[in-house]
Structure formats: structure tokens, C-alpha cells
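What follows is chain A.
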Amino acid sequence: MAAFPTQFAALEPYADWALPSEADRYGKRITSTMDELQEFYDAAFPLLDSSTEYLQGAPIDGISDEDRNLLWLFSSLITVSFPIECWRQPTVPDSGPASIDVTVEPRP
Partner candidate 1 sequence: MSALLPAEFADLEPYAADWCLAAEPDRWAKRLDSTMEEMKAFYDVCFPRAEEAIAYCDKFDLDDLPDDAKNLLHLLFSFALVSYPIEVWNQPLPIDTGSARLDRIREPRL
Partner candidate 2 sequence: MTSFPRPAEGTWTEHYSELGTAPISFQDSISPEFYRREQDAIFRQAWLNVGRIEDLPKKGSWFTKDIVAARTSVIVTRGPDDSVKAFHNVCRHRGNKLVWDTKPTQEAQGFARQFVCKYHGWRYGLDGSCTYVHQENEFFDVDKDKLGLAEVQCEVFAGFIFVCLARQPQQTLRDFLGPMVGALEGYPFELMTERYSFRAENNSNWKVFIDAFQEYYHVPPLHTYQLGPNNRDPNAEFEGAHYQLDGPHRVVTTSGSQKHKWPVETMYPTEVLLRSGNMGPWDATEFDSELPGINPGGVKRWGIDNFQIFPNLEVLIYERNWYLSYRFWPTSHNTHVFEADLWFTPARTARERLAREYAAITVKEYALQDAGTLDGTQLGLESEAFDEYPLNDQEILVRHFHKSVGDWVAAHEGTAAGASR
């Protein structure tokens, strides 16, 4: 079964990035290789970049399952944008063993 709206079918191979919690999205990011992150970023970024209108037409109240999955996947893209666009490594430079954990977050 398709996870995303039909015009986002190209993202189906990356459906495992549609994770509802920031903790899981960040966890997947830091356990991925830069190659994996780059591949995901390259596939998802152009679709986000061209989808502003679509996303603005997707109300949060009563959001469909496919749109919710898309929202989670793009949320993952946001966390992955940091390794790709700034750090050139999966973790934050100079962050060492520090951790900051989410305890309350919206669903969706």
C-alpha cells in the first residue's frame, strides 16, 4: 500500500523515514551513513522545494494518512538537512556525548 500521495510516489523507497517522533528521526539520522543521508536528501529535497502549495493545502486538522506520512518524511528531511547542508557528518560537530531529548511534541 502506498504510504504517500500519488504525486510523491518517488518517495516510496524512503518510506522508512516517515517517523512520527523527533527522537526516532534524529536517531535514524545519526545511525545512517553520509551516503544514505545524501541519497535521501537528493530524492526528497526537490519534492519539498516544489510542494509548498500542496503542503499549504493540507490542513492539519483531519489530515489524511498519506499527508501525515508525507509530513513525517519531510520532518526527517529537515533533520537530515543539517548533516548535508552544514556539518558534512551525521552528528553535530563538537556535540560529543551531549544529548537533548524531546519529551513533549505535537502529533502531528
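Note that in this section a residue touches a chain if its C-beta (ideal position, glycine included) is under 8 Å from a C-beta of that chain, and two chains touch if they have at least 3 such contacts; residues count from 1.
Candidates were picked such that all candidates are chains of the complex that A comes from, given by their letters.
Just so it is clear, the model here is predicted, and its values are computed rather than measured.
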Touching candidate for chain A, same complex, options 1 or 2: 2
Residue ranges of chain A touching candidate 2 (in the complex, touch as defined): 93-94, 96-97
